[in-house]
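Yeah, one chain of the complex is gone here, protein chain that is, but the others are all in their spots.
To keep things simple, chains are lettered A and B as they appear, and every chain counts its residues starting from 1.
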Amino acid sequence: MAYRVQTGVIGAAIMPHITGDERALEEILYDVTQEALRDAGLTIEDIDGIVVGANDQYDGRAISIMMASGSVGGVDRDILSTPSGGEHAFVMGALRVACGQYRTQLVLAWSPTEASSLAEVQRLAADPYFHRRLPQDELGAHAMQATALQAAVPGVDGLAQKVLEKNRRNGAKAYPDMVGNGPLPGPIRYPLAPEMSAAPVTGAVALVLASADFARERGREAAWIAGMGWATEPAFIGDRKLTEAPALQEAARQAYAEAGITNPVGAIDLAEVADPTPYQELLAYEALGLAPRANWAAKLGDGTFGPGGSLPVNLSGGALSLNPVYCTGLIRIAEIARQVLGRAGPHQHKNAATGLAHAASGDAMQYNTVVILRREQGVSA
Amino acid sequence: MNPRVGIIGIGQSAFRAKRDDASYPDLVREATKLAMEDAKLEFDDIEAIVYSLSPDAMVGIGNAERLGIDAVGARNKRFLRINTGGATGISSVAAAYYHVAAGACDVVLTAGADKVGECGDSQTVLNKIWDPIYERPLPLGTITMLAMSAIRYMHKYGMTEEDMAQVVVKNRWQAAKNPKAHLRKQTTVDEVFASRMISWPVKLFDCCPQSSGGGAMVLASEKYIKDRKLDAVWITGVGHCSETYYIGDRMGRGYTADHADAYALEHSFKRAYQMAGITDPRRQIHVAELYAPFSNTEFHSIEAAGLAKLGESPAMMREGDFRIGGAIPVNPSGGVLCTNAIAVTAMIRVAEIALQVAGRAGEHQVKGAKLGVAIGYCGDHQFFGTMVVEA
Partner (left out) sequence: MELLKRKETWNITYTHALGETASWFYVQLRDHGKIYGKRDAKSGRVLVPPRAFSDQTLEPTTDWVEVGPGGVIETFTIVYEEFNGLPPPPYAFGYVMLDGADTAIGGFFKGVELADGKAAAEKLKVGTRVTTKFADRRIGDVLDFWFERSGK
């Protein structure tokens, strides 16, 4: 399918690790909105509509869009909410611009740490019919996926360790003040060693999307959406084969088809992928067509996916470095946008003409979104 | 030229207080099946799904849309969920509309369900929509908050409790003609007055019920519809708008929105009307499904839609202008006052308008209706969605 109107990212603000109690959540959202607008060179008056991705249970509010709306410029403006995932706010925002009825969209996601237990919050997602009695949270699900991969891929633990080290080194370079001596380790979930996930932190992220006409009129550079795909796994983990990621494959297929990409390895300069633990990143290499499992060892060994390689993955350090759980997906997209715009900061890649962002939410990469951003505008349909 | 997006399938449960026979995903499946049968499609034909679900706490499952994935056939497909409180249903239809209008998909399903009756107390959940910084300790809930809107509307325009009761009588009379409605028993002004006072001036009969059931719709592109020669009605206008979160800012001095009125709803209509080419609502609109969970709110919704001047709709209600057979029937299905499965209620408003303009509304059909409007209403009457549907 061809999108009606070409859409691109013209600004972004990433706050992957917010500390201190000086600001209420709404004040944080105000700040991230103002920063994204500044980065895009716009004021709120230029914003036609807003989409937020927020989870009521993380926020402690029954309809989180209500209180958030004021902070992000929602008064007297068209605003929607996609609680399924922060990255879904990007999808919806992009569709709204692409349909020609909105010239710009502000999209945001955030992840507070005010709940007494995020594990308890996540556990509420288990159905009350069969699974609520189990201590099923997201990290537990990611761990189960690791167990499954251990059985299917000999030596996978060593590869996971390499991914972890790569991302931590990247994170220390990209966000030196925040990553510091290394993030606090996450809770223990066999077979994951504690440092195989980072402890949850508070974060927020905002992007500004615009139509090609708007960007041209205002003289704004953009990271153009060349392809976008999204798909979901079924709900019950028991219905899935955790050693595979068919929904991610499907999301990638949609995105590659739109972007005219047949072989991603030649076409993509860098990628940000979901890495709540290193095992998900490994699976993403395969599902995205970057490296089948038989080649994981080789590609990690020869540095292909490292910062100096031909397809660096997670130059930002990923969620393994900074883990604002709920908005890590949208942050992956924002990181690639900034790379393509040449505004990524210390971890700017010298050749970021085409970037791929993979955002995942839920248990063991349940929801998957793939966005391909390009510096070159290309032809709109 | 705005692309036309058509509605080719509609499904809704027969809403009831409780559905002990069905789990939450079962209800979603029930409505989905009805919509797919109506559209004569198989699941393989659906390219994307927009899932309609408002506060998770109502169904008691965090991110409950995940449980609905199989019910809507979303495995390995495009899937996302919308939550805009009470307006979720209409926002979901709008989100599905954007999928098609953007050129991303030709056929999109939107579906959801609610089991409000299973939640221990919906007002306790809804108290959590208020700001924990300043307002959570106050006993705010949707009933009290909209009772306060009634107080201001009475003060501003002289509306009476009897005017409110007239809305209930009209809607129950209309719901009696709608086999899908929850409360179908007709009532009288005396009975409304005799029902117990909940929150001055709102009485039990002035309140919506807690309903359980599902809703689903299938949308398609104009090309898809023309290529297959399908029957369809068309979404020609879509808009959302929000006002300030703080109720106290909708009064006092220098406010833009009065809590008595529905300012953001009026602005939401502006966008939808502009898209649809509606310049004279009273003349061009034949039927309206206006989300009104409490009787008094039907008045400010009618006025925000431009169907009456501010403060004038109670008099017009007394004249019978808004009942089936009157000048502009409002809520011929019985409306939210007679059925409220929150996660899909605003979708049902669109579904009912679609049925009306297609001439498929059965006993509650408004004769000759070819163009209608639907609205969704969220939270502390802060956020609104609007849609124009025509034959």
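Rule of thumb we're sticking to: a contact is a pair of C-beta atoms (placed from the backbone, for glycine too) under 8 Å apart; a residue touches a chain by one contact, two chains touch by 3 or more.
Not measured: the values here are computed from a predicted model.
Can you say which of B:P132, B:G326 or B:G359 touches the chain missing from this structure?
With B:P132, B:G326 or B:G359 as choices, the missing chain is touched by B:P132.
Which of these, B:L140, B:I235 or B:L337, touches the one chain of the complex that we don't see?
Checking each option in B:L140, B:I235 or B:L337, the one touching the absent chain turns out to be B:L140.
Take the complete complex as the reference. Which residues in chain A touch the chain that isn't displayed?
Chain A touches the missing chain through residues 21-27, 30, 34, 44, 57, 60, 69-71, 73-75, 114-117, 120-121, 124, 128-129, 132.
Just checking the interface: what residues of chain B touch the absent partner chain?
Touching the chain left out of view, chain B contributes residues 20-21, 57, 60, 120-121, 123-124, 127, 132-135, 137-141, 143-144, 147-149, 151-152, 155, 196-202, 244-249, 251-256, 259.
One rule holds in what follows: only the chains that are shown with their structure count from here on.
Please report how many Å separate the Cα centroid of chain A from that of chain B, as a whole number.
The mean C-alpha positions of chain A and chain B differ by 33 Å.
Would you mind writing out the residues of chain B in touch with chain A in their complex?
2-3, 23, 51, 54-57, 60-70, 74-85, 91, 94-95, 97-99, 101-106, 125-129, 131-133, 238-246, 256, 264, 267-268, 271, 275, 378-380, 382-383
Quick one: in the complex, what on chain A touches chain B?
Residue positions touching the partner: 1-5, 24, 26, 49, 55-57, 60-63, 65-67, 69-70, 74-85, 88, 91-92, 94-96, 98-101, 121-129, 228-235, 239, 246-247, 250, 254, 362, 366-367, 381.
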